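Got a structure for you, written out below as structure tokens; questions coming shortly.
Of the protein chains in this complex, one is absent; all others appear in place.
So that you can tell them apart, the chains are marked A and B in the order they are listed, and the count of residues begins at 1 in each.
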Amino acid sequence: MIDFIVYLLTIVGIYGLITLSLNFQYGQTGLVNFGQVAFFMVGAYFSSIATAILGWSVGVGFVLAILAGGVLGALMALPIGDLRQDYWAIATLAAAELIRMIFLNTNLGSEYVGASYGISGIPAPFQGYFSTQAYGYFYLALVAVCVVGAYVLVTWLGRSPYGRLLKGIRESDEVARALGKDVRNARIWSLVIGGAIAAAGGSLYAHFVGFIDPRFFMPLETFLIWAMVIMGGPGNNLGALVGTLVIEVIYNSTRFIHVPAEYSATVAALRMVLIGILIILVILYLPRGLVPERRRRYPRPSRLSSPPTGEPHAS
Amino acid sequence: MFQVIIDSLIRASELALIAVGLTMVYDVLRFASFVHVQFGTVGAFIALAISLVLPLPIGWAILVGVIVACLVTGYLGVLSDRLVFSRLRSSPAAILMIASFGLGMVMQYSVQAIWGAGARSFPLPLTRPWVIWDGRISPSGAAVLIAALLAMLAFHLLLTRTKLGIAMRATADNPPLAEASGIYTERIIRIVWFIGAALGALGGIMLGLVAQIQSSMGFEIMVAVFAAAIVGGIGNVYGAVLGAMIVSFAENVGLVVNWAPLLQLTGLTSATDLYIPVGYKTGIAFVILILILLVRPRGLLGRRS
Partner (left out) sequence: MLLEVDRVSRHFGGLIALNNVSLTAEEGQITGLIGPNGSGKTTLVNIISGFLRPTSGRITFAGQSIEGREPYRIARLGLCRTFQITLNPQRMTVMENMLLGAKQQLGESVLMAALKPRSVAAEERHNLERAWHLLEMVRLHNHANELAGGLSGGQKKLLALVQVLMAKPRLILLDEPVAGVNPRLIDDIVEVIKTLRNNGETFLIIEHNMAVIRELCDTLCVLDMGQVLAEGPVDAVLAREDVLRAYIAAGGQLDPDTEIATVMAADSQEHA
């Protein structure tokens, strides 16, 4: 049982990164990314290729994954930077499908590696140092460190002027433009950061599971991440993690129900139906999620110098 | 060569039927609907289930199945609006899109829970395709083309000749004005959902007739359907048809064309034979989508700026 909890928390941590990433794009910036799984996939694949195929160290693979995620974010955002949200949703969906198609059709190295065979034998870092059970704790700690790091990053960015700019763009990109803001550039950075964080999650996933395959990165994953963001509360980073926990618990809950083998597929599908209905209910009746966005309060400065007012042209 | 035309027209029929429903909802409710492709999935499965159960000759069984499936799915569309979208009328487009995506997933996985994830087909006997010039077309393929043509024609007449059609267009153009003139907007919206879902079901059935029926079939064509709607101009039903043709032809022609001469001009390669691998066929739709978003996001016939 303990082992299962360790496993569950590890998965929650890994997906938590991807949810934090999506929350940064949607909750903070208002971008509807229906292709979030692409970052997850790219991170997993780049890390796996670097380590399992090219033989580099896991640390290098991890860094490479993060870079790849950031670059992908820029590539995705560049063509659509100024478009409306409807187009974002469709374009990101298409991009994710295209990427999955590329990985599905490309052999990596030898004949049975890559494409639909996936990559196996992905090394786990420092495996030799721990017993199997202790390794579980180690990896959980590793994931936890990454989650804390990502959480601190997005929270700090959220409170910075850049974060405020993103919120402004989320609320009204026309006003942002009328105030002289480069909306396109801000959005691109949002995707770069989001992409890097989600790709980190992908890398951690690949090294945790040891084997990846294009079928792990179906749009189903994007849907689950959205469920986590919506449930947790868009715009709140803690909410993102809470949402991840809730959805993962639901997703894994059927392990404890003894289901005859011939019904297991049906139960799996019904699980998704349940999550889908839950999302719709949350949207209808609890739109701010479980942990709503918090307001930023500014104290009045204790000493105010003599009024500068709105002197027009001083700069 | 003619084969390409036949294949493209068939594919265009499938895409157009779904794209029309999607684009109508965009026109009237101003959000991109991610649920319409799933109406195709649901419709195909219902038609299949009925055709398997009815003790009629297969052609008739399928026909009954088609009619029932379209009606039931149409009602499912209305239900979707009543239960979900009508309560979100004043929500931002992002929320509506996410809700539609979620609803689509509910439909897809419900179908999967009932019928499993495997692929099936209509129980049609194997027949020899008819040969026209240098192309082959199966009877199902021909049926698909004819049905699509009739459906589009009927829809066009509905839009232009009937009071209902004119009311629909008025509601799309200017909802407050339409409402003030006595056109009951909510009713029009329900009808738009009904027709869109029914047409979507028809599109899914056609896909199932010519290819296979699978719970993931809706999702698999989602990008191509959106490409069609956007290329034609999202919000414009004639654009959806035009876009469907363009995307389908591009997909099929793109596979047949030898790209080597073109690439040799860029100096990147000296190969003499370069074809897009079949696995990437739907990738062509994706590329078209990205291109149109870069160059002219409102599409060919789009009017909103």
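Criterion: a contact is a pair of C-beta atoms (placed from the backbone, for glycine too) under 8 Å apart; a residue touches a chain by one contact, two chains touch by 3 or more.
Here the structure is a predicted model, which means the values were calculated and not measured.
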item: Identified contact with the non-displayed chain, of A:I193, A:A269 or A:I283; value: A:I193
item: Option from A:W56, A:Y117, A:F130 or A:Y162 whose C-beta touches the chain left out; value: A:Y162
item: Hidden partner interface residues of chain A, rising order; value: 157, 160-162, 164-165, 167-168, 170-172, 174-183, 186, 189, 193, 293, 295-298, 300-301, 304-305, 307-315
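Everything that follows uses one rule, which is that only the chains that are shown with their structure count from here on.
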item: Residues of chain A defined as touching chain B within the complex; value: 26, 30, 32, 34, 79-80, 83-87, 89-91, 93-95, 97-98, 101-102, 104-105, 219-220, 223, 226-227, 230, 265-266, 269-270, 272-273, 276-277, 279-280, 283-284, 287
item: List of chain B residues in touch with chain A within their complex; value: 26, 31-32, 34, 84, 87-88, 92-95, 97-99, 101-103, 105-106, 109-110, 112-113, 116-117, 219, 222-223, 226-227, 230, 234, 277, 279-280, 282-283, 286-287, 289-290, 293-294, 297
